[in-house]
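Partial complex: the chains shown occupy the same locations as in the complete assembly.
By written order: A, B and C. Residues from 1 in each chain.
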Amino acid sequence: MIKNVPFERPTAETLEALRGLPSAAVYDALMAEGIVRCFIDGPRTMTPGNPIIGPALTIRYLPTREDLLPKDLEERTTFADFQALELVQPGDVLVFDAGGLAPAAVLGDVFITRLKVRGAVGVVVDGYVRDIQQLRASGLAVYARGCNVIPVTPRVIPAEINVPVQCGGVTILPGDLILTDDDGAVVIPKNLAMTIAEHAREKEELEGFIREQLLANPDMPPGEIYPPRDKTREAYRKAKLSN
Amino acid sequence: MIKNVPFERPTAETLEALRGLPSAAVYDALMAEGIVRCFIDGPRTMTPGNPIIGPALTIRYLPTREDLLPKDLEERTTFADFQALELVQPGDVLVFDAGGLAPAAVLGDVFITRLKVRGAVGVVVDGYVRDIQQLRASGLAVYARGCNVIPVTPRVIPAEINVPVQCGGVTILPGDLILTDDDGAVVIPKNLAMTIAEHAREKEELEGFIREQLLANPDMPPGEIYPPRDKTREAYRKAKLSN
Amino acid sequence: MIKNVPFERPTAETLEALRGLPSAAVYDALMAEGIVRCFIDGPRTMTPGNPIIGPALTIRYLPTREDLLPKDLEERTTFADFQALELVQPGDVLVFDAGGLAPAAVLGDVFITRLKVRGAVGVVVDGYVRDIQQLRASGLAVYARGCNVIPVTPRVIPAEINVPVQCGGVTILPGDLILTDDDGAVVIPKNLAMTIAEHAREKEELEGFIREQLLANPDMPPGEIYPPRDKTREAYRKAKLSN
């Protein structure tokens, strides 16, 4: 039996600091810290208008080899996907490293029902899902490459829980933060979370200021204030003070 | 002139037995019968929320070779696609083996208008369609790889009607049943239709029971009752009796 | 500083002649003139229900090479994308030859804000965009391969303005007309615009007539009047006169 390796989840304070930030602003802040490869490329939202933030609980699949299949349905329930469900804590985001383009739906309504009961907020699947209408109705955020109805085990086998995985070309460690919106999903290394939150929020406010300036001054080319430089920040501070 | 080879259509009883079943449950039932390669991979719904069931009328295209093109527009009307329209009976699903990724829209508003008049319920196109807004307005279910506006004959030629075809990686014989919903489209070999209907409906009810159990018992891991085994069925029978 | 090479924009009359025509009818008219390769394949609408027509202002990107990057943010504002914004005139459509599948979002809310201020009606991006929700809210038509949040310069560099570019496999010259709807985006060489407008409108009316005939006469196979031939046009003229 795979143990519940108790990876460290983020504090409520960290989650609140990140909640509601656009993935674009967060990505820019990660870039500024030198973290470039953190946008999950491939899976995309199947539940638009439902942005989330939460720690990653990871599941790794391997290509099916017939001698590694479960002997019966009873043994099937001991595989990594079933076990992962029971490790979920409220607020978790499940990350499925599920073979990418291999055609198999690793997640359907039964698993989503259980995830809802356990309080997960979303799933990011480098692979496919099924029962898309129930998934949409569940309230969980679902990121995947698409949907089909092909069962898991003829294609991939759930093999490991809470190991480092790749998802959409990005490495994710258990407990890293997953932040999503309609633009996509971004991974925030856990020990950088507060730094990123601050930078992203600053950037977000600054860009709001820039958009306002552009709308208010039809003769101003964006290059005068964008990308944000010292003079942009200066103008922003002045505007803030004068409010 | 290609004859109307009168392939056998399913009985009303068979259609009713399958109508409304989710493609996922039907696929699982097909798997249980040993039929694995029956999910149409590539075409996807362009008219969500419009599930259908009906027998396949097939059209096979070949890559265009200039010496095989029609000599004039009059000859064009004798090609397989025009003829196929007139073979449609109410309830049919047209399956276009139309070159997969070859960029050409084999179906637009004129053909859809005629299909509506003749009572077709949907089309599954291993290729592209055009006039997407009229197609959506038509009430027919449309599965395709996408839309563009590129005419047919510079890319592919309608060549044969009601021969075995491939569509989305699956072999379809004339008269096989096509069942679709938002998860995708599944092919049911015609002589297995009733068996599949029964198994799928059972499975569907059982999964409903499982979801209820999981929602009602937050401490119950899915492995206790899922995947459905003898003990699941036992519990289900008991619950049914006690209602 | 790159000069505002004053490519010729179409007259209001030309724009009105084309406005509202379906991309499918326009493509057919282009085919009839021998112009086959004019459907933009890859980018697709991210703002459905918002068809546009307007002249192309082009931007060409090249793969990033580190020695060609701007030295600082100030220099960044002199690159081709910033300059292109200031060349926009009301009614323009910006065409970004932005590396196709290279993962980078060449356009976000700041640029869209500026484009709105300057009166652009849409963008066609052979690449990706970010801030998809603001883009949708902007009222501009957006065609792209998808969205992500990856910054431009680590992947591609804006290199030239108003040179011939490729976009979705099609060559576009500055001032060519871009016409889009939900089926896709089509390029009309500028000197053919009026010819195409006339042919497409005729075709459109004729197809409307054909659809009416098919709906009114359930026994009429489409081959009798479609594809449109002399006898179709004859019937159409008669019907028109008798109205």
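Definition applied: a contact is a pair of C-beta atoms (placed from the backbone, for glycine too) under 8 Å apart; a residue touches a chain by one contact, two chains touch by 3 or more.
Bear in mind the structure is a predicted one, so any value in this text is a computation, not a measurement.
Here 3 copies sit in place, and the number of copies making up the whole complex of this structure is 6.
Following the convention adopted for this analysis, only the chains that are shown with their structure count from here on.
Two copies of one chain, subunit B and subunit C, form a contact in which under half of the residue numbers belong to both partners.
Chain centres here are Cα averages; for subunit B and subunit C they lie 33 Å apart.
Across the interface of their complex, subunit C is touched by residues 22-24, 26-28, 31, 36, 39, 41, 44, 181-184, 186, 207, 210-211, 214-215, 218, 221-224, 226-229 of subunit A. Within the complex formed with subunit A, the subunit C residues making contact are 73-74, 76-78, 82, 85-86, 103, 105, 108-111, 113-114, 117-118, 130-133, 146-151, 154.
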